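Only a single protein chain was left out; the remaining protein chains are all shown in position.
What follows is chain A.
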Amino acid sequence: MSDPRPRQQDGADRPASEAQSPPAIELRDIDKSFGPVRANKNVCLSVRPGAIHGIIGENGAGKSTLMSILYGFYEADRGEILIGGKQTRIRSSRDAIAAGIGMVHQHFMLVDNMSVVENIMLGAESGAILTSSVAAARAELERLERDYNLDVDPDALAGELPVGQQQRVEILKALYRGAEILILDEPTGVLTPQETEQLFRILDSLRKQGVTIVLITHKLREIMAVTDDVSVMRGGEMIAHRSTAETSKEELAELMVGRKVLLSIDKQAPQAGATVLAVEDLSFVDRAGVPRVDKVSFAVRAGEIVGIAGVSGNGQSELLELLSGIKPITSGGFSLMGERFSAGRSLDPAAMRDLKVAHVPEDRLRSGLVRTFAAEESAILGYHRDPAYTGRIFMDRDAIQQDCARKMADFDVRPQNPNLKTANFSGGNQQKLVLAREISRDPRLLLVGQPTRGVDIGAIEFIHRNIVSMRDAGSAVLLVSVELDEIMSLSDRILVMFEGRIVGEVPAHEANERLLGLMMANAAPERSGVAG
């Protein structure tokens, strides 16, 4: 395993002759059931060598199952796998690696406190004594970096690299093991637009070197931007194969969902009213002494949606946590409908809820829900002290259940079963449940973080419409999202955060991806509307 197989270097562009060569991957009638549920139904797929092949589908469409079969995590119940025209049995990831398949997982599998070169040789060391393998690995790594234009410092600690670079290390790991076929599972979820651009350039140069790439994503924009071919999955079946040049976002969206989808949101001009939230010089310094939120000032008025764009980790999360009372203010403060909060005044999420501040947290599973609870219990999280749900001692189970059933009906949460364990709902339905809990309280300020992360397209539409209707009903909405599309289509004003500061403000109608992307990297030319 330590000696990566030599790879023939193809010409700069895909030679025409390759069209005749057997497909790099061919899946025939792959079938996989988990009990009575067929996650993959007679799936056929053919990937041309040296092409970037996108596989798109909603959550639960069977994409990951299919790739897990290809990478040896599961074995198919029926069907054949042909790699380079040769029938191959893949029973473990070891088999997959031997067949030249490499996988870059959504969540990186790096050891943070090891260097890049150590990470790359991990599991592929040539012997018990490491010194010689390290030297060999370093030489090979340098060759790969040169050949594929993948620039990473071999001695940097993996944990200290930015996310985009960590992903490169993952790609290098696969190449080091001799991968000629690279599977990338939702690779852009954690990247900035600029890093995404870089990743796409890397993929392009890999393609030119003859590497076959399978890109799994649910983002239509990425499919259109980088792939040659695209296959659409829905409900475990392969619905369609298209050449990317001959299809459109709208067609793919419709194929994915099985019905027409509105990709943009119809909304009226905002009817902004009185200021609900006025933030002044708000700062938060974490335990390590790093200012996470740095003298931030802005205002949100009733009836408008203010979006906060930024690469994740630039203080947006902390800002939401300050405003919802989870984190204590270090200095500065904010007023909420005249009520003033500052460093001296101890904050408490329960008190903020009493002031009709609702908070849809960024990570529903980490903080918005309790996976092991019945849905009805998750549906009162944070409001469990409300006299509507609890008496002096005992909670009112009937009231809680009825309340949950009502929320489920209003927000189309499926299955409509308040007793079902929270973890057994799909991501979209979990998110609808959180949204139902927070919105049905008629909040005056709605704090929303990443409302559609990991949510399928059909539910995204529904969630967006509900946020807009909250605005139209007169709530002030503060939206934090790393999805620029979402920020641009929902917000009335957009603030950009970088390293804890607000580095710019753009009215929604003037915003575009390039401008926001530059501001998010703090590389924008000076703009007039800089707040903060």
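Keep in mind that, in the parts below, contacts are C-beta pairs under 8 Å (C-beta built on N, C-alpha and C of every residue); 3 or more make two chains touch, one makes a residue touch a chain; residues count from 1.
We take it that contacts and distances are computed from a predicted model.
The listed choices are "Phosphonate C-P lyase system protein PhnG", "ABC transporter permease", "Transketolase" or "3-oxoacyl-ACP synthase"; the UniProt protein name belonging to the chain that is not shown reads "ABC transporter permease". From the options A:Ala61, A:Ile181 or A:Val413, the residue with contact to the unseen chain in the full assembly is A:Ala61.
Only one residue from A:Asn113, A:Thr372 or A:Ser469 touches the chain missing from this view: A:Thr372. Contact with the chain not shown here comes from a single listed residue; of A:Gly50, A:Gly325 or A:Pro443, that residue is A:Gly325. Although one chain is not drawn, its touching partners on chain A can still be listed: residues 34-37, 39, 57, 59-67, 233, 324-326, 348-353, 359, 361, 366-374, 376-377, 381-382, 384-385, 389-390, 393-395, 397, 419-421, 423-424, 427.
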